[in-house]
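Just passing along the structure, written as structure tokens.
Only one protein chain is missing; all other protein chains are in place.
Chain lettering (A, B and C) follows the sequence in which the chains are written, and residue indices restart at 1 in each chain.
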Amino acid sequence: MSTFGHYFRVTTAGESHGKSVSCIIDNCPPGLALVEDDIQPQLNRRRPGQSAITTPRNEKDKVTIHSGTEFGKTLGTPILLTVPNEDQRPKDYGDKTIDLYPRPSHADWTYLEKYGTKASSGGGRSSARETIARVAAGAVADKWLKEIYGVEIVAFVTSVGNIKLFGDADAMSADPAFLSLADTVTREQVDQFLPVRCPDATANKRMEERIAELRDQHDSTGGTVTCVIRNAPSGLGEPAFDKLEALIGHAMLSIPAAKGFEIGSGFLGAEMNGSKHNDAFIPAPELDAAAAKHGIPRSRLHTKTNNSGGIQGGISNGMPIFFRVAFKPAATISQDQTTAMYDASGEGVLSAKGRHDPCVVPRAVPIVEAMAALAIADAVMAQHARRMGIQIAKAK
Amino acid sequence: MSTFGHYFRVTTAGESHGKSVSCIIDNCPPGLALVEDDIQPQLNRRRPGQSAITTPRNEKDKVTIHSGTEFGKTLGTPILLTVPNEDQRPKDYGDKTIDLYPRPSHADWTYLEKYGTKASSGGGRSSARETIARVAAGAVADKWLKEIYGVEIVAFVTSVGNIKLFGDADAMSADPAFLSLADTVTREQVDQFLPVRCPDATANKRMEERIAELRDQHDSTGGTVTCVIRNAPSGLGEPAFDKLEALIGHAMLSIPAAKGFEIGSGFLGAEMNGSKHNDAFIPAPELDAAAAKHGIPRSRLHTKTNNSGGIQGGISNGMPIFFRVAFKPAATISQDQTTAMYDASGEGVLSAKGRHDPCVVPRAVPIVEAMAALAIADAVMAQHARRMGIQIAKAK
Amino acid sequence: MSTFGHYFRVTTAGESHGKSVSCIIDNCPPGLALVEDDIQPQLNRRRPGQSAITTPRNEKDKVTIHSGTEFGKTLGTPILLTVPNEDQRPKDYGDKTIDLYPRPSHADWTYLEKYGTKASSGGGRSSARETIARVAAGAVADKWLKEIYGVEIVAFVTSVGNIKLFGDADAMSADPAFLSLADTVTREQVDQFLPVRCPDATANKRMEERIAELRDQHDSTGGTVTCVIRNAPSGLGEPAFDKLEALIGHAMLSIPAAKGFEIGSGFLGAEMNGSKHNDAFIPAPELDAAAAKHGIPRSRLHTKTNNSGGIQGGISNGMPIFFRVAFKPAATISQDQTTAMYDASGEGVLSAKGRHDPCVVPRAVPIVEAMAALAIADAVMAQHARRMGIQIAKAK
Partner (left out) sequence: MSTFGHYFRVTTAGESHGKSVSCIIDNCPPGLALVEDDIQPQLNRRRPGQSAITTPRNEKDKVTIHSGTEFGKTLGTPILLTVPNEDQRPKDYGDKTIDLYPRPSHADWTYLEKYGTKASSGGGRSSARETIARVAAGAVADKWLKEIYGVEIVAFVTSVGNIKLFGDADAMSADPAFLSLADTVTREQVDQFLPVRCPDATANKRMEERIAELRDQHDSTGGTVTCVIRNAPSGLGEPAFDKLEALIGHAMLSIPAAKGFEIGSGFLGAEMNGSKHNDAFIPAPELDAAAAKHGIPRSRLHTKTNNSGGIQGGISNGMPIFFRVAFKPAATISQDQTTAMYDASGEGVLSAKGRHDPCVVPRAVPIVEAMAALAIADAVMAQHARRMGIQIAKAK
């Protein structure tokens, strides 16, 4: 399936060598103000070739709304978004080494195993361009969440290779530096640290230098992206299989190159004692009266600590939700690589071609935000379906 | 939704104070030999109160097959499995502190926020008993996968608190000790290390001691479970949102108390260079002729290293799949806790009751195996739907 | 799939020779008063052996709620309902003719083709007992709809063989006698005409005689059931594939023996002219103020005629919804039948066994009501998910 979500549903289509990368958003609520300019900024943030001195080239990856809106408002009907590909010609099969050898740690080989057919672009849908459709759809979910609940979703780079913004001594939920940043950081602040998007001048500088070093070595590295979701209403997520952390984790692990996910106290939380890990409840500092009348009221309890990462028993409690995603190093490197032939007849050398981005993690930032928005929007609609029934019943 | 899977579909039901914990398995293929004794062993492994000297009490958590089989074989129709609860009386509301205070880091509060109603058991479906239904369903998927492809799924404890079976120096995919264990470890071997289920005498001993220590301190701790899936066919997983690691991650993060998931090289993989991380292809050591005729042939290529953890571009490549899950410390501790009242009218002390298991991670082992089996069985059926079409087309 | 609905989801399980016929209702809203006695009456109405002088034997087909309720209220968690089978022994394979010949127009043969395995009960899940699970689940949906919107769903027999309650001259939507009955008929009134359930003394009498006649001839006949849904809110149904008539039609055509479905003007509507068929709008006679505050207000327009059957463009308009379902004659007859053997080796005679009900249509009445309730409940929750978003947005 190429669909994400049960209520707020997104279906994507498109390889790197077809006419477009596209998506249909089904069940987006009606009445949301929506034009292309609401979507384009996140697509621009996703584009390659960004740096502090390079203005994103807006003319590329330009999104068009085909349906589902009229006079700048959503109709409630399916929204088709398309972004044309620039190079739409499939590559001819030739005797280039790329036609003889599946690229190591790419999807060339597994696509052939899955589909019994070889796309000219190798693992066609595993191309980074596929994420364009997610970012476009996510921007719509993001806008709706912001308008309806004031939800704020902000991601940023927390490590490049072994250079880290925060140390490994404590779980992120127990690190005051992290918690303080998470409470306030904005996308605008993150983008002041282009091209790396690590919102700390020193760490950002070191990461930039590390990336430059790897470029010179024709190598690549991975990194982590951390994301915070503020103002998500309480009550989101389903008890058993569709716990909110499972939905968000699913979303994140579906991003190309993701190899790990942790939420709240995460892996280091497993080392804590329960007496320290448990989040004591406290009365919420103030009740947001405006929010309360919205049907899904803001929680009247907060927690003193937030090792839960805003989710308890699989359900959001109204506190900030934060999580981290690990991305492996880019598989495409500018070095020759010894590997086997498609037909298993022997090994040989797949020759390096061109120059490649040694760290794609900064570009994952808007993708993480998009997938977070899709997961939350879906959970919000699920809860609306339930909550409205409760509300009507109580009004009787 | 309380359903997992699109093809091999499991829906669960049951709180700790109802009549039973149950599940319906829909779309289980016909012709599989299946009786209660195929399911009971994993339920026994999940039960509390196990230790090296305590034989699991088989008479508890006894599963009954209600439908979907006849004369010991599956019919292809829905299979209802039920496990009765022993204590079926809902607790009366009283003036006990548990009725005034939501328990910290439990689901008491979020269930109230979600459903607008308070179950006597707090977060009813967040009870550990809910996992009984998963383990039962997983045992069926596990048996089918074993019979059809020889799939072997084995989980074991890799850390308790900060006591670890393997060090943190390398990603698990780069640690020869881990790789060697993963290639051969069996459930029988793991259960030689009851009650902790860490398949190494020294580490197991230290973990056992640490748990005893915490018990004396009325505290709890978390830990990690690592799982390996051997012999899964290549071609499983869908390119975009339903990458195999996303499906497995979703499955794992839906287990109560899970806070983190990593696959293949995982979080440490993000620190590696691409030139080292890339998994070079090699011809498969030998083609399994028996397997080849099964429609989904075993891959004719292997990889020299396996930082990908058996999945590339979201699709299995036929190599072992392995991943790690982090569990937070149990929220139930035998200490008084200061926290807020349900009505936010003030804070007070939730008094400790009884003695509790300070580390539930060993019991998560069969749950991790069950959810892994469900994720793989679903992906296998999705691929069968596609593969049979290819096969018929090619036969023409 | 054995699941109906996307939001209000029901999954059923159970053959006639297993331990039970059961269902899990997922996503049923919390706070609904629900005990077994709310469900049992419709199960009693479904039971065989009913007549004006025979009190339904309440001790049979007795439903048990396993989960999802506490202290007589739904928790919002999955509800497992089970009804035990009385005869739980699978039949032994013998040399009876039923083991040699697939019964004509039963599911014996197609189940074998589908599953490659033969259940002792032939087409196991095609047994009439499977409908027990639907009736149980439908009773829950029915109660919720009644409580939340005052929805009334009433079905009744409109023909047995060629004996008809209404003539064929006009579409039901153009027949004043039908419209008048549809506006007021209740389940209690329908059950005054047991065992046939045709709410007209004369027609009912003729139908009863016809059935007696067929019994004497060892034959069977079919008939039609008509159903009206009053007070369904406007706005239900989705524009494209999930038009409300498509959801209801799907539900009805999934009932065993259903061969036809028509809604509003139906088949005869195809013969009308548009100028007569179009339903002019009129202001609604009075606005139901109580209903208006419920979030999905009652429509402020009605239509003068109702050839649309309460649905326009696939979406309910708040007028009564009515439809008719055709059922084929029961395939089980007390006559010998010439047919082919399973192995296609030749033809022979399948001998008649016992006495059988010559017209099962009266028992379809509660099944039609149940499936209607499930379809409407699902559409209501889908619309709630959307409507609450609109409501919150407007409140801002």
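The definition used in the following text is that a contact is a pair of C-beta atoms (placed from the backbone, for glycine too) under 8 Å apart; a residue touches a chain by one contact, two chains touch by 3 or more.
None of the values given here were measured: they were computed from a predicted structure.
Taking the complete complex into account, the chain left out of view touches A, B, C. Of the options B:Gln42, B:Thr77, B:Ser234 or B:Ser316, the residue whose C-beta touches the omitted chain is B:Thr77. Checked against the full complex, the one of C:Gly31, C:Pro329 or C:Pro362 touching the unshown chain is C:Pro329. Of the listed positions A:Gly76, A:Gly138 or A:Gly161, the one in contact with the omitted chain in the full complex is A:Gly76. In the full complex, chain C touches the omitted chain through residues 1-4, 6, 12, 101-102, 104-107, 109-111, 113-116, 123-126, 130, 159, 161-162, 214, 217, 219-224, 234-243, 245-247, 249-254, 256, 258-267, 269-275, 277-284, 299-301, 303, 307-309, 311-318, 326-333, 335, 337-340, 342-347, 358, 382-383, 386-387, 390, 394.
The chain not shown here touches chain A at positions 1-3, 9, 11-15, 17-22, 24, 26-27, 30-31, 64-71, 73, 75-80, 82, 90, 114-117, 119-120, 124-125. By the touch rule set out above, chain B reaches the unshown chain at residues 6-7, 27, 29-32, 76-77, 144, 147-149, 239, 293-296, 380-382, 384-396.
Criterion: only the chains that are shown with their structure count from here on.
Taking CA atoms, the transformation carrying chain A onto chain C includes a rotation by 180°, reported to the nearest 5.
Among the chain pairings, A-B comes first (most C-beta pairs in contact). Per-chain Cα centroids separate chain B from chain C by 39 Å. Rounded to whole angstrom units, the spacing between the C-alpha centres of chain A and chain B is 25. Across the assembly, chain B contributes residues 1-3, 12, 114-116, 124-125 that each touch 2 or more other chains.
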